[in-house]
Structures are given as structure tokens and as C-alpha cells.
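Can you keep this structure in mind? I'll have questions shortly.
Note that one protein chain is taken out, while the other chains of the complex remain in position.
For clarity, chains are labelled A and B in written order, and residue numbers in each chain start from 1.
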Amino acid sequence: MYPPAIIAEAALNGLLQGAVYALVALGLTLIYGVLHIINFAHGVLLTAAMFAVWAAQTWLGLDPYVSILIVAPLFFGIGYALQRFVIGPASHGDDGNILLVTLGLAIALENGLLALFRSDTRTLAGEAGFAVVPVGPFLLSQPKLVGFVVTLLVAALLWLLLDRTDTGRAIRAVAKEKLGASLVGIDVQHTYAVTFGLGCACLGIAAALLLPSFYVNPRVGNAFVLVAFTIVVLGGMGSIPGALIGGLVIGVVEALCGLYLGDSLGQLGIFLIFILVLLIRPTGLFGAKA
Amino acid sequence: MTTKDWPTLLIVVAIALVPLATSANTVLNFLVFTLIIALAAQGWNILGGYGGQFSFGHAAFFGTGAYVTAILQVRLGVNGWAGFALGIAAGALIGAIIGYLSFRSGLRGSYFALVTLAFAEVLRVVANAAPVTGGAAGLLVRLEPGAANFQFENRAVFVWIALALVAGVLVLTRRMEQSRFGAQLVAVRENEEAARALGVDALATKLKAITLSAAVTAAAGALYVQYFLYVDAGLAFGTWISVEALLAAMAGGKGTVLGPLVGALTLHSLGEVTKAFAGRVPGIDLVIFGLVLVAVVAFAPDGLMGLARRLRGRMRRKAVASEAAA
Partner (left out) sequence: MSTMLAVEGVTRRFGGLVAVSEASFTVETGSITGLIGPNGAGKTTLFSMISGFQAPSAGRILFRGEDVTGVEAHRLALQGIARTFQIVQPFAGLSVVENIAVGAHLRHAGRAEALAKARAVAHAVGLAHTLDAPAASLTVAGRKRLELARALATEPALLLLDEVLAGLNPSEIRDIVPVLQNIRAGGVTILMIEHVMQAVMSLCEVVHVLASGRIIAGGPPAEVCQDPRVIEAYLGSRAPRAAAVPEGAVP
């Protein structure tokens, strides 16, 4: 048994970590909510973004938080192009096909990264990853704290975008009623691509937030895929508040599981939650009927 | 046997003759490995191709077959053949459990794919940590060549055993196509509601399919262990085998008898060619696999067998047209 202070600290750090998970899940749930596709390439795209952030520091000397300014738009573009020119056309609109296309992309991308970067694990240079911030009696990880704050900011920005801008309105229209939206002149393919791009941009930001306290190798995305899916399924597919709350919950669960079960079994708790949610309430806490 | 079955027979015979023509280890190794993949893909094909339920976690069954036979032989000294049979039985049981939990909850499509992925990952994490499976170090089956132990010094024998299993499942699949179960399975795939209205018990049908599917893929896993004499969590339950099984069936032609075998042979030949050209770059063959999957879905959703069928149809129409013109 651990003293309550340790548990609380683990839980708090887990909460902060969960925020970044939530950011990853946000992209996934946005893509699902609008395009109704489960993006199996999400984890690999996160890995790619993390490599991009690492490369920005290693080759361009950029601080990871600064590199957000490059990586986020870059990944918006990549996401836009992927949806517009690959996923959309290849799947002919069939759900089963979309599944397979994103899986194929995931395989190709992951191994492409493997070919490019080999399987060595890389971390960011510098000590920033270990910095701690004392908050009351607890020592919180600085990168995780930054991640928490930035995630909330991004979520707020995203909400503003969806609620106040024309693009956001178009996205919401297409999510609700594709045919009607196209009839009033909204370019559905463009909107789909924009949404996918936004989801990937979220990954770009999440990568910059994650890398300081983490490492990157071509396989790292896999771990995040299931965590992200668990969050999305728990919070409800297509629900942004669901992704946020789900992320926080999962962050805490992971931290506590890691504390009690050790690192190797830590992820087990997450997978089991995932399976249970799928079996019992696949629409999640906040989701609409599947 | 009809004229439809000649290509199948030809391919099987051709493969059977290869070990008589060469004893090069690389070739025989390639064949055994590819046939194991083909067997795993045949399993996937029953649930995914005929049943229409795309599993992204067939590693769960492959790994079960592999670990059960490994554990029985290493920890309990059970005979290799008995271990093989029990590995298949265990795989079938896991399939039935996962199937019951998933289908009873009404999971389909993407949700079903996700849950199978999760089940496989759970098994991988557990196998990587549990002492009985040897944890992260895995299990080494003792080298004891002898027919009684299901180990053979001559790789050719393994080729023929793998081929026999694949051929057996080819026959099984063909029989299934012509049976009531096969018709009902396809009906559930095409339209579950309409099938139910015609008296098909959709849940029971899907359960039978996943159990059969799991048993076949478990056989592939058990065979893998007999040949390589080593297993660990990543090899047994890793996403690599889930992907290989799915991809071979898709590329070759899901829902056909020959598809998985043709797909496995084609993909792995392609992989070897890629590796030869691209040298020692790791993962380059899998990049090709990923792109092939996208290309198959985009341009040839019925795989190579579908392309062959379309070509035959076009040639037949040309023959009829030229006859009419003459």
C-alpha cells in the first residue's frame, strides 16, 4: 500500500498526462464525428509528428514548444492531403473500406518511419523533461503541466472555431447532414479534408507537448492508438467534451495502474476498460447512438 | 471436384514439387513461412471474407495456438502432436469466447475490429509479463528431431505438412461454400436483418464462423512454434500477424477459396523482391504491404481472384462476340 500523498501525486500527474491524451483523442473524435471513420492511422501520425518535433530540435535547433508553429500547420496540410487525395478516393465511400485504407496507411507510414529513422529510441536533448514544479505539497512534472494548460487552450480554440466561424459551421453541418450541407453549397470533400487536417494538427501540437517527457521510436504510436481509442470510446465517439473528460479519466487510471501493477501491466487497465466499454456501452458516456 | 477446382489442384501440386526440385534452405524456409501465413489468412478469410466481420486482432488466435503448444511441451513435456491438437482446441475456445462477448453485444464493423485489436493486445501484454509464458524472454522448445515429436531435420517435411494443412483448409472452405452454413454465413454478411427474417440464427452463425476461423489460425500459430521452436509475446500476439493474415486474404481475394494462399504467395514474393532491391533497409517490405492494401481497396477490392474472374469474363465475352461475328 502506498501513502495517500504518493497516490495523490501519481493521480495528479496522471491527470495532467491525461490532458495530452485528450488532445490526441480530440483529433480522433473530431474525425469520427464528422467523417464517421475510425482513423487507424492516428497513432502512426502522432509518431510522425513526434519525429517531426524531434527533427525540429535536432536539425533546426528549435525548442519543442516553438516548433508547434511549424509542426501543427505542417500536419494540418498532411492530414488535408491524405483525406482529400488518398482516403476519400480510395474508399469509394464504403465504411469497411475506409477501415482498411487507414490501416494500410498506418502500416506503410509506420514502416516508412522505421526505414527512415531505424528503430532506435530517441529523446529530446536537454533537461526540460525532468523539470518539476512544486504545487502545494506536490511535485508536478513541468512538461505535463504545460501540456495540460496548452490542451485546455487548444480545446477552447477548437470550440471557438466550431461555434463561431463559417468553417466551423460548415463542419458541423456536414457532420449532421451531409446531403443537406452539399445542397446549400458546402463543399463536402473540402470540409472532410479540413476536418481531417484539424485532427492531425491536434496531433502535431500533442506531439510537441508529449516529447519532452517521453521518447520516440517508430512503434511508439501503437501504444497511443489504443489509449486514444479507449478515450474516444469512453467519452463517446464524436463528443469533444467526452474526449476531454475521457482523457483525464484515462490519464488517472493509467497512472494508478502503473503505480500498483508496474509498468508492464500498466496499460492493461486501459485495454480492459476499452473492452468493457465496447461491450457494455459502445456509445460511451456522451456519445450519440452509433 | 469441378473445372473450378483445377487451378487449386495445380497450385498445390506445384508447391509440393518444389522441395523435390531444390533443397536450398532459403527457398524451403520461404515456403514454410509463407504457407504458415497462408494458413493464418485462411482462418481470417472464414470470418472476414465469408462472414464479413473484419477482425484486426487475429493474432489472439495465432498466439493462443502458439503458446498453448509451447507451454504444454516446455512445461509439461506433452508430445508435440498432442500439443498441436490442443493448441488448435484452445484457439477455437478463445475464438468462441471473444465471439460470444463481441457478437452478443451487437458489435459490428469498426467497433468489432477495434475490440478484436484490444483483445489481442491484452493477451500480448499478459504474455509479456506472465511467468508461465516465459515473460519477455519467451519460450524455447527443446530441439529433438523426430517424427514422434513433430520435429523434422529435413525442412521439406515441414513444407509438406504445412501444405497438407493449407490444402485441408482449402477443401474445408470449398465444402463450406457449398453448405447450408456457408449460404447462411454469406447471407448474414450481406444483410443480417433479411437473413434473420429467413430463419437464420445470426448470432449462432457468426459464433460458428469465428470459432472455425480461430481454430484454423491457431493451427498456423502452433505450426509456427514447431518450425521455429521459439515464441515470445511479440511474435505470438503482435499486430504483425494480424496484419499479415488480413492482408494476404484481402490481396488474394476475400471470400474465395484460393484467395488467402494466392495472396500470401504474391505478397511474400513481392516482399522478397523488394528486400533484394532495397537492401538492408528495415521495414521497407512492410511499407509496400501497406501501400498494397490501400491499392487493393482502391482498385481491386476483390483481390487477385477478383481480377482473374473479371479477366475470364472479359475473355469469354470476346470469344462469344467473335463467334457471333464469324
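Please note the rule applied: a residue touches a chain if its C-beta (ideal position, glycine included) is under 8 Å from a C-beta of that chain, and two chains touch if they have at least 3 such contacts.
Here the structure is a predicted model, which is why all the values come from computation and not from measurement.
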| item | value |
| --- | --- |
| Touching partners, among the displayed chains, of the absent chain | B |
| Touching the absent chain when the full complex is considered, from B:Ala202, B:Leu229, B:Val281 or B:Leu307 | B:Ala202 |
| Of B:Leu93, B:Ala129, B:Val157 or B:Ala187, the residue in touch with the unshown chain | B:Ala187 |
| Interface with the undisplayed chain - residues on subunit B | 178-180, 183-184, 186-187, 190-191, 193-202, 255 |
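Here is the rule we go by: only the chains that are shown with their structure count from here on.
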| item | value |
| --- | --- |
| Contact footprint of subunit B on subunit A as seen in their complex | 37-38, 40, 86, 89-92, 95-97, 99-101, 103-112, 114-115, 118-119, 218, 222, 226, 229, 233, 264-265, 267-268, 271-272, 274-275, 278-280, 282, 290 |
| Residues of subunit B defined as touching subunit A within the complex | 54, 56, 101-102, 105, 107, 109-111, 113-115, 117-119, 121-122, 125-126, 128-129, 136, 239, 243, 246, 250, 281-294, 297-298, 301 |
